[in-house]
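Of the protein chains in this complex, one is absent; all others appear in place.
Residue numbering begins at 1 within each chain, and the chains themselves are lettered A, B and C in the order written.
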Amino acid sequence: MSEQAILREVRLLLPMAPDMETVASQAATAVAQYAGLSTDQIDEVRMAVTEACINAFEHSRAADKTLELTFTVFGTREPERLCIAVRDRGVGFVPERVEEPRIETKLKAERKRGWGIKIIRGLMDDVTIRSGADGTTVVMCKSR
Amino acid sequence: MSEQAILREVRLLLPMAPDMETVASQAATAVAQYAGLSTDQIDEVRMAVTEACINAFEHSRAADKTLELTFTVFGTREPERLCIAVRDRGVGFVPERVEEPRIETKLKAERKRGWGIKIIRGLMDDVTIRSGADGTTVVMCKSR
Amino acid sequence: MTEGLKLTVDRRSGLAVLYTDGYINNQGGEEIARAAYELIDQGYTRLLLNLHGTKIINSIGISILIEIIERMLQIDGRLGFCALTPTIEKTFHIMGLAQYAGIFPDEAAAIAALAPGP
Partner (left out) sequence: MTEGLKLTVDRRSGLAVLYTDGYINNQGGEEIARAAYELIDQGYTRLLLNLHGTKIINSIGISILIEIIERMLQIDGRLGFCALTPTIEKTFHIMGLAQYAGIFPDEAAAIAALAPGP
């Protein structure tokens, strides 16, 4: 892959509160359109961003109750790649310790939840999760 | 009007670059939906926000080339009012010195431009412009 | 304040179709589950969820759909989905849901496959 420059960088600060994931999802749509992604790709980005926001709302217990999203469009001349970082300053978690959900098990289990990270990984090209005592950053990218 | 609390506050930082007004407009749509505005009202908000962004892109000459938008939803229990502040740290201007555009004159004039502020005022309920050496902030509000 | 899910139920002979309109989040999922359990209590064992009006869904909503699938398996019934956006369909495949609930392109195909034989 050739060296890519940052063409655009947009930041969004959201309160961790019900429905605010829809604001992240709409902002993601606009940046993804700018990045030249297809309609289906844009839809996948929306869904992945929604999941990452809901995770932070539900699990981060961040004292500042603020979620910070950074949308970065990379490209040489034209936009080629969109990366979205979703960052909370909450308690963090150990991604390796999260059990991979399996439908056979979930169908019988009391807790049917636990799909967010699997969906994000399935819908985006690359996903990295950094998490520790100062919070969690999920970075997810998709190329045209 | 009864005392209103802040129900949600969203911040967006945009590069002053072509097409970025569409990101502001989409984020505005999502917050306006949350605020319970009607489809037509949402459309009016989109248009007004677009104009305010384009003004900053074109005229502010801000060194940081960054536009800061704050979307605030006010209400007692339910959302009742949306205010959007569009702030640049550019050279500023004197709003009182801007001539009110008139279609009769513009039809004959060389420069047909100069409609942004009039459109913003016409589409929103209240508009205040603060401008000075440290830049310009346009605050525009709409109630349900 | 964001618009809630709208749900319409169409009871047919041997099968009921649920039409969703809007975001399937936790509230949306719970609304679907309530309607589905009511239909099951009324004796329906074949349900079709027509998602034509749903462009977004989240994993909490989907988890509630999994509860409905579990209940269907218990009563030997069948749940089908039709008119999914490509992303929702992809998500159901990522999760493996497609093995336990039929996914159909449109209502006609779904009804042909789900309806009890003559």
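Definition applied: contacts are C-beta pairs under 8 Å (C-beta built on N, C-alpha and C of every residue); 3 or more make two chains touch, one makes a residue touch a chain.
The model shown is predicted, which means the values in this text are computed figures rather than measured ones.
K.L.:
One chain is left out of this view; which of B:R61, B:K106, B:R130 or B:R144 touches it in the full complex?
P.N.:
Once the missing chain is taken into account, the touching residue is B:K106.
K.L.:
Can you tell me which of B:G36, B:G90, B:G116 or B:G135 touches the chain that was removed from the display?
P.N.:
Checking the options B:G36, B:G90, B:G116 or B:G135, the one contacting the hidden chain is B:G116.
K.L.:
Have a look at B:S25, B:T72 or B:T137 and name the one touching the chain we're not showing.
P.N.:
B:S25
K.L.:
Residue by residue, what part of subunit B touches the chain that was omitted?
P.N.:
Given the touch definition above, subunit B has residues 19, 21-22, 25, 40, 43-44, 46-47, 50-51, 54, 101-104, 106-108, 112-113, 115-116, 118-119, 122-123 touching the missing chain.
FYI, only the chains that are shown with their structure count from here on.
K.L.:
Farthest chain from subunit C, going by the mean of C-alpha atoms per chain?
P.N.:
B
K.L.:
Subunit A to subunit B: how many Å between their CA centres?
P.N.:
28
K.L.:
By residue number and range, which residues of subunit B touch two or more other chains?
P.N.:
Residues 33-34.
K.L.:
Which positions in subunit C touch two or more other chains at once?
P.N.:
1-2
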